[in-house]
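One protein chain omitted, others in place.
On to chain A.
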Amino acid sequence: MHFTIKKSHLVDALSHVNKAVSAKNAISILTGIKFEISNDGLTLTGSDSDISIQIFIPSVLNEDEIVQIFEPGKIVLPKYTFEIIKKLPNDEIEFKIVDHLTVLIKSGSSEFRLIGFEAEEYPELPQIDQKDIFTIQGKLLKTMIIQTIFAVSTKESRPILTGVLWNLNGQNLKFVATDSHRLAIRESTVENPMGLSFNNVVIPGKSLNELSKILDDHQVPVEVIVTDHQLFVKIDNLVFFSRLLDGTYPDISRIIPEKGKTKIRVQTKEILDAIERVALIAKDAKNNIVKLTTLDNQLLEISSNSLETGKANEQILAKELTGEPIKISFNAKYTIDALKTIDSQEIDIEFTGALSPFVIKPVDHDRMLHLILPIRTY
C-alpha cells in the first residue's frame, strides 16, 4: 500500500467514519479504521458493530487529483490516527506500508510509524442488494429524526422503545417514537419508485443520532434501503449502516384519541415561553409538574406550585378556546421537548380529560403529532 492524499479531504472523511468507532470496543480490530486503497481511490471504514460508516474518496474529483495511487493495499489503523492527521503540517500526506503492519505517514517534515491491524481480519460489512431503494431529501430526513428522536426511551427495561419506528407505505414515510409517557409522530413524502412498503422497522435512537450529525450539510437526495436486519443510507460517497432492534413495536394506533373535548389554538412560542418560565419553580422536582387551566374569555393559566420553592403562574390569551373547561397537570419537560421541535407559528392542543393523553399539532400541516400523558395528582 502506497499513496498520497489531500489532507482536507481525508480529515473530512475521517471525521465521519470516526463517529462509528469506539476506542473501547471488545473486538480489538473494531477500535481501528480500515484504509483500503484501490486503483479508483481510498475507502475508509469504521464500525462498532451497531453502526458502520464507509466513505469512498475517489482519486479524481471535479478534475482535481485528490488521491495519487502508487500501490493498492489495505490496513486497519488505530482511531487516534485521525488526531494525528488533523495536526499534520502539510496539505499533502503520504501513506506507505513499510513492513507488514507498520505504516509510514509523512507530511512535510513530520514522520510517523504506526502499527496497524491485519486488514484481512476486519469483519465484512453486510452485503446489501442495492435494488430496493427509496429516496428522501437529506435535510428532510434529518428534520424527521430530530422531531421524533427526543421521545425515545432511555431505559433498557423495554429495549424496543429505545428506537424509532419507521413505516413506509406508498409515498408516505412515518416515524414514531415513544418512551411510554409521550409520543411523537412525523410523516413525510418520499420517492418510492419500487413501490416498497415495510412496518415494524425499529432503528436504535443512538444510530439515528449519529446519522443526523452526518446529514448536517447534505441538501441532496439520499438513498435508503431497509433489509431484515439492517438500515442502509447512502449519502454521496458515504454509506451508513445500522442494525435494527429486535422485537415488536407496541400498537400505537389505539392510543391516539379520535376527537378532543377541549380545543385550544395558541401561538407556539407564547405557550412554550410561558411553560419554560413557570417550570423553573418545579425544575428540581422529580416530575417537573406544570398545570394548565382554562379560564373565561379565552384565557389559559399556566401554573406551578412547589412546597419547597414557591409558586408561579401566568396567563395566555388563546386564539381559540372551545369545548369543556379543563384543569390538567403534566411534565413540563415532555411538553417543552415537543413544542421546541415544532416550526409552525401556531399549534392546536386537544384535551380529552385530565387523565387522558393530549394532542399537540401544528396548524399549518398535518404531518406531525405529539401526544403527552398527564400526571395524576391527588
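To be clear about the criterion, a residue touches a chain if its C-beta (ideal position, glycine included) is under 8 Å from a C-beta of that chain, and two chains touch if they have at least 3 such contacts; residues count from 1.
Following the convention adopted for this analysis, contacts and distances are computed from a predicted model.
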The complex's invisible chain, by UniProt name, from "Heme exporter protein B", "Succinate dehydrogenase", "DNA polymerase IV" or "Nickel import system ATP-binding protein NikD": "DNA polymerase IV"
Touching residue (missing chain; options A:183, A:231, A:312 or A:359): A:183
Listed residues A:27, A:98 or A:355, member touching the removed chain: A:355
Per the touch definition above, residue among A:39, A:62, A:157 or A:297 touching the missing chain: A:157
Sole residue of A:114, A:255 or A:363 that reaches the chain not shown, by the stated touch rule: A:255
For chain A, the residues touching the chain missing from this view: 155, 157-158, 178, 180-181, 183, 250, 252, 255, 286-287, 289, 331, 355, 357, 373-378
